[in-house]
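With one protein chain held back, the other chains of the complex are shown just where they sit.
Let's look at subunit A:
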């Protein structure tokens, strides 16, 4: 089907309207001057009232970063980023350290309400009215630009010894835990963007689940970039002590702006003996318009360490936003019998680019990993699955299964699969399956003949294609993700 001029107009209209999170909020903020140097790093650290060791760590990272170059191996292209032309700190102005939600700027709360985040505990409770004794299902930490503004259900979690707070707060209140684990999975020398994050990260979430505790609700962080010309560098650290369990959700949105904004986050997960961490992301940063103007550069380092035996880390991601995505949530399977999982749906439309995948590093005996990647490309988008499965000599009996499926919509997009497999143990079993398919005119006509509109048909077919991954998401996210899949592809056929 050749694209008719009307179709192109339609696609444009749809894409420009459909990003419903594209509003900005008028909030006075405290912004650091543009540019990046040691003074800015010191400024951020001072703003956060950080201990000396953390400032030193940041400065070491900054010095290393100055000697590093942007990675060039990913199949994405963009004009050079001027790292001196951005603000590295922006915080909504408010009384220092809100004691409760009542002290949070009402504008902020209104913004989160618009995003559909149940920030107020009352609202969440209202949602479960009538079901007495049933515990609420989500606790939320909200990060606005670079600062955590509110965390719900803290008190309830504290009763069980669970720590869920902003990382800046954890630095003050639980310095030993932070010092022990920060940078222990992603070292400050890791890569260009992660190292930059170490130098300038401003906030993020911190979670500690004590031994033997099963976290009774989903923990969730919503990230929001609001301020113009700012980068967002949040840092998340989750520690699941022996025998514990936690499920963590992450959601992201940003206003519609013509310039590109950088998001370089770092997420570190640590699972001890018999512990399980389930980490789910629905990423819906502003993707730019149909011509590729604006949008978020999502350059993120996510890594989990299965340190203990029988531990498990499971990543589930639904990536629909961002102009460019560069992201490889990985697992280091160190403990014997530990399990790593990666379930991914990545959707790119218009001129979006995504180079995403995972790394599974098998170190311990009988370690197992599963990779299921579903890539959907439409418009003029380019998408690459890039994955590494590495079996080290001592990983006796290690197993991996990888399944990589691509779905193309239209004839101007691309899908690429780049698997790297390295095995240094003869007993390892590694399987890789890959398929590429197109949504056919036959399928669309069949659906339309049954009364289903073309756009609903695309959504139905794509949701079917992603089902294996979407079913891994917690209930609260699954419905949202299904809708998002439909919205992201609206106007992609015509």
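In the analysis below, a contact is a pair of C-beta atoms (placed from the backbone, for glycine too) under 8 Å apart; a residue touches a chain by one contact, two chains touch by 3 or more; residues count from 1.
We adopt the following convention: contacts and distances are computed from a predicted model.
Student: Quick one: find the hidden chain's UniProt protein name among "Fe-S cluster assembly ATPase SufC", "Diguanylate cyclase", "Amino acid/amide ABC transporter ATP-binding protein 2, HAAT family" or "Peptide/nickel transport system permease protein".
Tutor: The UniProt record for the chain left out of view names it "Fe-S cluster assembly ATPase SufC".
Student: Of the residues A:214, A:424, A:448 or A:483, I need the one that contacts the missing chain.
Tutor: Of these options, the touching residue for the absent chain is A:448.
Student: Residues of subunit A in contact with the chain that isn't shown?
Tutor: That gives, for subunit A, the contact residues 1, 440-443, 445-454, 456, 460-461, 463-468.
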